[in-house]
Structures are given as C-alpha cells and as structure tokens.
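The complex appears here without one of its protein chains, the remainder shown in place.
When the chains are written out, they are named A and B in that same order, and each has its own residue count from 1.
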Amino acid sequence: MEILFRIIALTRKELITLLVNKKSRLVLILPPIAQIMVFGYAANFELNQVPVAVYNQDRGSYSRELLAHFDSGTFRLVRNLTSSEEIAPVIENKQALIVVQFGPDFSSDILSGREATLQLIVDGRNSNVALIALNYVQQIVSGFNRELAIQHRRINGGDQGTVLVVRSWFNEMLDSHWFIIPGIVALLTIVITLEVTALSVAKEREAGTFDQLLVSPYSPFEILAGKSIPAILIGLIEATLVILIVVFWFNIPLRGSIFTLYAGLFIFILSAVGIGLMISSISVTQQQGLMGAFFFLVPAVILSGFATPISNMPELVQDLTLLNPMRYVLVIVRGVFLKGAGFDLLWSQFVPMLAIGIVTLVMAALLFRKRMG
Amino acid sequence: MAGRISLRRLSGLIRKETLQIIRDPSSIGIAFVLPVCLLVLFGYGVSLDAEHVPIGIVVETPSATAQDLVSSFYQSEFIDPVPYHSMKQAEDAIMHREISGAVWLRSGFASDLLSGRQAPVGVILDGVDANTARIVDGYIMGSWYAWLSRYVREKRAGYLRPAVELRHRIWFNPAVRSRNFLVPGLVAVIMTLTGGMLTALVVAREWERGTMEALISTPVTKGEILLGKIVPYFVLGMAGMVLTVFLAIVVFQVPFRGSFFTLAVSSALFMLTSIFMGLIISIGAGSQFVAGQVAIVVTFLPAFILSGFIFDIGSMPPPVQAITHIIPARHFVSILQSIFLAGDVWPVIFRSWLWLMGLNLIFFLIIMRKFHKRLL
Partner (left out) sequence: MDKNSLVLEAQGLKKIFRAGDRTIEALKGVDVQVRSGMVTGLIGPDAAGKSTFMRLAAGLMKPSDGSVYVLGLDAAAESQQIHEKIAYMPQRFGLYEDLTVQENLDLYADLQLFPRTKRKERYKRLMEMTGLAPFMDRLAGRLSGGMKQKLGLACCLIRPPEFLILDEPTVGVDPVSRRELWEIVYSQVDQLGMSVLVSTAYLDEAERCSRVVLLHDGRIIGSGKPGDFSAKMAGRVFLLNPARKEKRILQLRLSQKPQVVDALIQGDRIRLVMSEQLEPDQVGSSLSLPDQIEITPVEPRFEDAFIYLLRQKGDTATEVREAENQGEDIGLGIHKPVQGSRTDVVIDVQRLTKRFGEFYAVREITFQVRRGEIFGLLGANGAGKSTTFRMLCGLLPPTSGKLLVAGCDMLTAGPAAKKMIGYMAQKFSLYEDLTSRENLEFFSHAYGLSGRVRQEKIAWAMDAFGLEKVAGVRSRNLPLGFKQRLSLAAALMHEPDVLFLDEPTSGVDPVTRREFWRHINVLAEAKVTIMVTTHFLEEAEYCDRLVIMADGTILDQGTPDEVRRRCSTEENPSPTMEDAFIFLIQREAQKRSLVTVE
C-alpha cells in the first residue's frame, strides 16, 4: 500500500512538472500538430503538376489524342517545343521534368499497324521522382493502347489479346499519403516520449532533486515506475491526438480494431520510455540527454521503414533494424489502419518490441544508481 | 559593420575560437563525425529503389506459354518470384507481408491466348507502401512487355502487339540510383548542422557561461565579435563540406559533372546563410538547450523535409511551396543536384544564387539590428 502511494505521489509530481507551465504544455501539443500538417502535406511521394514539355513532329490526330491523356492533375503541359535543340535546356533548367517527343510518323504508323514509338526524356536528378513519373506515363500509354485495341477490334471484329489487370489491395488508389500518414502516429509518439523521458532524469540531476530522491526511501524500481507512468500517459494522449487528426482530417481509413492499435502503441511507448530513461540515466546534463535522444532518433527513424522500405537496405543494416522498436510498430499501425489486421497477423511484431521494452527499462533502473561514481 | 575593425583584436578572437574548436570534442563531433554517420546512414540505409522484390506467382494450369511468361519474371533483376499453388495461398502471403504482390495466371490462360479469346493476367499488389507498389507495378509491367514482344515475334501474332511503344531515356542518372540524388542533398543537410546548429550552440554557450559578458565589456566592437564567430565556423563548415563531397564522390561513386568553382561559390553562400541563422537563433535563445532545440526545428528539419532533398517540392501544395523559398537549403539542394548530376546549369544556379544572396542580406540586417554589446 505504502509503495503504491509513493509511486502515485511520484507520478503526480512528474505530471505537474511536465504540464504546469504554458510553455511546456504548448511544446507537447503545438509541434506535433505542426509536424503532422507539414508531413501530411509535404512529405509524400505523390506527384502533382509535373511540368511536361512536348516536341510534337506528328501531324496526325493520334498524338493529340494521347496528349489529352496527360492532361490530368499529375501532369501540366508547360511548353511546346519546336526543335530538338530546345530539349536539353528545357530539362537542364528544370522548366520541365519530362519531354514527350512524337516522331513525324507517329499517327501514320498506328494507322498502318506498324509500331509507333513514343520518346520520353526524363530528368533523373531526383531518381525517385523520375521513376514515379515514368510509371505514370507507362500507365497512360498502356491505357491508350487498350483503347486503340478495342477500337481496332470494333473495326476488325474479334476479341483477342492479353492485358495486365492490376489491383492494389489495402490502398486501392496507391495513394502514398496512406502509407506516410499512419506512420506519423508512430513517429510523433516516439519523438514526444523520448523528449519527455530523455531529459527527465538529467533535468533532476542538474537541479539536484535526483539526489533528494535517492536519499529518500524510494527504491530504483519505484523511481522507474514513477518516471515511466507519466511518460506512458503522455505518449498515449499524444498518439490519440495524432490518430484523431489522421482519421478525421486526412480521412485515412481505420480498418482494424482500436484495441489492437492501442495494444501495439502501448508496448511501443513502453520500449521508447525504456530507451529514453536509459539515455537519461547515462547523461549528466540535459544537453547530453538531448544529444543522446537526437543521436538515437535520427537513425531510428531512417532505419525504421518509415519512408523507405527496410527490404531495400543492405543485409547488415536490415539485421540492425531488428533492434529498432519503431520498425515493429510501423507494421502494426499500418497493418491495423490499412489492412484491418488483428493479433493473428501481428503477434510476431509485438513480441520483439516487448522484449526491447523490458530490457531497456531494467537497464535504466540499474543505471539510475550506477552513474553516481 | 558597426565600428571599425582592428585586425589585432579580430585575430585574437579567431585564434581563441579555433583553439576552442580543436579542444571541444562536440564541435568536432558535429562538424565531422555526425556528417560521416549521416552519409553512411543515408548512403547505405536509405534507398528508394526496390530490388529483389518478392512477388508471388500463381500458375493454375501449367503450360509452355505460361512457363514462358513466368520465366520473364525470373529474368528480371528487380523481382524475386515465389511460386504458389493457389491464389488463396498467395493472398495469405500478402497478408503476412511475405510477398509484395502476386501475379495470377488463370487455368485458361494459355488456351485462351491461343484461341484468340481475352486472356487477362491478374496482378495484386500490397498497396500499403504506395511508392514501392507503384515501382513494383512498373517492374511487372516491364517483364510482361518483354514477354509480350518476344511472344509476338515468335508466334508472329502482330495483332497482340500494343500500338504504341514507350521508349524512355532518363538523363543524368540513367541507372536511377537514388543514392545519386540523396547524397548530394545530404551535403546541404550536413552543412546546416555545422553552420546553424554548431554556431547557435557555441554562441549560446558564451552567454550561458558568462564569457560573453566579459567579452562585451572590453573595447571589442560588435563587428569584431560577429566576424570572430563567422570566420572560424565558415572555415570549419567548408572543411566539412569538402569531406562530405569527397566521400560522396569517392565512396558512394556519385558522379560530379559541374565545376568545383561553382560548388565552392554556392557552398560559401549557403554556409553564410546557415551561420547567420545560427547567430540569429543564439541571440534569441538564452541557453544552449533552447538554442539546440530551436536550431533543430528551424534549420535541420526544414533542410530535411522542405528542401527537395527527399520530397519533391513541385508536388507540394502551393502554400507550402511558397514557404520553401525562404529555406536556404532548398536553393542549395537544387544547385547541388544540378552540379553533381547535370553540370553547371547556369539558369538554375543563378536563380538560386540570387535567392541565397537575398536571404543573406535579410539575415545580416536582422543580426545588425538585434545584436548589441549589451545584456538583454
């Protein structure tokens, strides 16, 4: 009973210190909202209004017909070129990302059943943008081919041929927002949890209050509990705030059960708290705590599969990511949001994360005292 | 600058700062160790190019034609085909994230194709990671086209041939290696760290430790104090830049097609904006702690997200695009990607230089207004 009271007192104290002044409350609420807005709108791989220049030597109607397909939101025709010399500068100066070139025989080739060629020049400076743009054009062209085939058959009769029928599961429109935005739930949760915990012990060390705690009858595990509970609460509240924005502002479907989502987030926060408190126990000053958090966070985010797939990384780095709790929670969050996955599909993600949490929390408790000599 | 500048005093200040840099491991850490870590992390850890993507292949009725199509998937270096006996199994594997997609040849595929009926090929993609899904879609389409043109040639089935063939050339980065555009952009992020973060921290440290109070009560002038900070960190930042560029070219084999002159001028302009931002932050922030946090939020994060380093600026909503103009890293990233991959493209470089010079002027005016030889 006494232990319980003592832990509650510690938790209460911790919450008051964290939330007492306007500034620290704002730090917990405003940056996350700002970040999700910036990330939500700026950080995605969708292409919009890609500038396209056209060099059309063809007099026929097919080239114009195909060009009409480019006139969606993705592409924007910026210039008509009149000579091939203009192609290089227009790409180099970044006036256009793509130049579409129709040869003089484009329409006549199609009419006569010869193979018509569409030349495409892409600015490869940003290889990802280049690939995506190329992919869009491929789809436009194959759509155009299908239309031509249907027309052709209508004229000649018959119904032969083969086509690719592509369906995307979970994210039917292949909208990369759906991929990035649920990931932000995990990202902001770990940022806030680390911010709250990584400085908490160092701050008390600097203020001298940590000594005061250590001479009091608190055992390291009571201190650990008193430090973890508020951080977990704040982490969960933060996650809820972000989830609400994700669902109601960005309209990302939440297909799975909230229970699974929160179970995953809870264990994730637990492991983040463990890591944060470990960093904090090692640091002597808040400055070191902040640096420690930064040095953990940057690789943890980059090597989590948040923006780029883990499967693209070298084997060694892939093995390293197994120690990163964010790697697991991203699968859980995206699984629950987009696939509606439940425990049966996700348990293999829960187990390692829980292990990381337990190990780091125990280490943190042991380090509380170690760092004194 | 305010007041006259005495070279004696200035050299004294610069020598002091240099000694401090040499003796403070965290300066060296931020200027040299962190850049190398980031470079390695990004160079090896981040790749947007999907390779060896596991794709399920379901052939309901084996046949020569089906085998032929499947073999074209095996030939692709991007796809690692995984055979399944039924679509149910493949769908399960997608749910468990074992494969990123599946290709489905129905039982009647070969016979339908031969008999001239519609013979569609089904493709199911795991769309969770839309970007990867789209790239995978491209790979599958490529293999399928390759098979189709071969089939058309061998069977003389011209009627199956698509009317328009797409031929593309990707300039500057024909192998579409994402490293080639990530690594140059990283130079900008790294220089932000030295220029913005380190400068903000060391100036804040002088206030925090009280050394600034002693300094400003001597006859030293405002201009000397500022130059005494700008010169050493400018040199340090440029050294960091040379190191990262060297690593980029030698270790990561990123092509360098522009001139070192343009690189030097652009880096100098950008370094100056970073240092100016660091100085402005340190004037506002009282402690190293606040300075560090503010520096991350106003220099590091924007350099990461809003600079075009990873995410395409042209695709951002117009208000966000407008904001990116006041972020110096955006202009520098644009220069870097051109210099490295395309060469000295003067229209791009001039435009960016103008922006950087304008920003430098504005930051400089802010510093002159806000920095005083006075407390508070």
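Everything that follows uses one rule, which is that a residue touches a chain if its C-beta (ideal position, glycine included) is under 8 Å from a C-beta of that chain, and two chains touch if they have at least 3 such contacts.
Nothing here was measured: the structure is a model prediction, and the numbers come from that model.
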| item | value |
| --- | --- |
| Option from B:R150, B:R167 or B:R209 whose C-beta touches the chain left out | B:R209 |
| Selected residue (touches chain absent from view) among A:L111, A:L164, A:L214 or A:V247 | A:L214 |
| Residues from subunit A at the interface with the omitted partner, ascending | 2, 5-6, 8-10, 12-13, 16-17, 20-21, 207-209, 211-219, 372-373 |
| Contacts of subunit B with the absent chain, listed as residue ranges | 3, 6, 8-9, 11-13, 15-16, 19-20, 23-24, 206, 209-221, 373-376 |
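By definition in this document, only the chains that are shown with their structure count from here on.
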| item | value |
| --- | --- |
| Centre-of-Cα separation between subunit B and subunit A, whole angstrom | 15 |
| Of subunit B, residues touching subunit A in the complex | 26, 37-38, 41-42, 44-53, 94-97, 113, 116-135, 137-138, 140-141, 144, 148, 158-174, 176-178, 180-181, 288-289, 292-293, 296-297, 305-306, 308, 310-312, 314-317, 320, 334, 337-338, 341-343, 345, 347-348 |
| Residues of subunit A defined as touching subunit B within the complex | 31, 38-39, 41-51, 66, 89, 91-94, 97, 110, 113, 115-132, 134-135, 137-138, 141-142, 144-145, 148-149, 152, 158-172, 174-176, 178-179, 286-287, 290-291, 294, 298-299, 302-303, 307-309, 311-314, 317, 331, 334-335, 338-339, 341, 345 |
